[in-house]
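Yeah, one chain of the complex is gone here, protein chain that is, but the others are all in their spots.
Right, chain A next:
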Amino acid sequence: MGGYIARRLLSAVPVLLGITVIVFLIMALIPGDPATAILGSYATPENVARINRELGLDEPLWRQYLIWLGNMLQGDFGQSFALNRPVLDEVVERFGATLILAGTAFVLCALLGVIAGTISAANQYGFADKAITFAVLLGISIPSFFLGMMMILLFAVRLRWFPVSGMWPIYGARDAAALFSHLAMPALALAVVATGVIARLSRSALLEVLRQDFIRTARAKGVHERSVIWRHALRAAMVSILPVLGIQAGFVLSGAVYIEIVFQWPGIGRMLVDAILRRDILLVQGGVIVVAACYVFFNIVVDVAQSLLDPRIRT
């Protein structure tokens, strides 16, 4: 097992290195540069050259890349042009906020999705199945940013149950209740689509398992039906549900971009969008590297979890 994990971790190194090259080249090759973004209307060639010189962007590309990579390996991600603070501080802070949002949304959608899918499968073609299928289709079809906007209008502007945006109150204690009130709407809006997808796939995974012989055996020897579904069948179905959860975790993380903008959540998705528009090269690069590393890590975790459930995968 340890060898398997080590092999998987080692294989992540070239992937991450490749990502550094790609993200560096993308930022270098897209038109427009930070100096133009900083100077706006005042971007004369003379002023642009001056700013580029001061930012170290007049070096040849390969040198810029090697300097950046070398510094990064030593833990120095550089300074953001647009925010005038260390890239790593900003990325860590923003990524923490995203993890709180996406993590809550993921727990929500995994729990609700698997439960809904299981209930659906256990009552195939029954009323519960139809009701859940309808709700799920509705959830999958509503774009999350639109849902978010509607939730704001109803629950924040009209009913004033929740604050419109942000992560913490401007005044007052920064406690769990304050975080919860700010987190509730964005987490829910973010979870809806993934819940639908997970519910659909859990349903079909479970239906497949329910047709197998060991289920018939379990029922035949008199195991309680609730126990058949939730303990025997669901456990077997988890092998095919887990990779879906892994993919959805990635989906929730990327879907967080829209939600973070609508709810002004100070997360990394919103940070990246702003950084790209301002051509804040180092911030974009640092942010993408951190997110990419997380994706790679998630994948490894899912693979390992899967191999624990099904030892045949461990080769």
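Going forward, a contact is a pair of C-beta atoms (placed from the backbone, for glycine too) under 8 Å apart; a residue touches a chain by one contact, two chains touch by 3 or more; residues count from 1.
Note that contacts and distances are computed from a predicted model.
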Not-shown chain resolves in UniProt (candidates "ABC transporter substrate-binding protein", "Carbamoyl phosphate synthase small chain", "Ion-translocating oxidoreductase complex subunit C" or "Chemotaxis protein CheA") to "ABC transporter substrate-binding protein"
Looking at A:139, A:266 or A:286, which makes contact with the chain not pictured? A:266
Touch with the omitted chain, as defined above, among A:1, A:16 or A:111: A:111
Out of A:7, A:211, A:226 or A:312, point to the residue that touches the absent chain in the complete complex. A:226
Which candidate, A:10, A:73 or A:157, sits in contact with the chain we can't see? A:157
Spell out the interface residues on chain A facing the chain that's missing from view. 30-33, 36-47, 50-51, 54-55, 82-85, 90, 93-94, 111, 115, 149, 152-153, 156-157, 160-172, 177, 180-181, 184, 226-227, 230-231, 261-264, 266, 270-271, 274, 277, 279
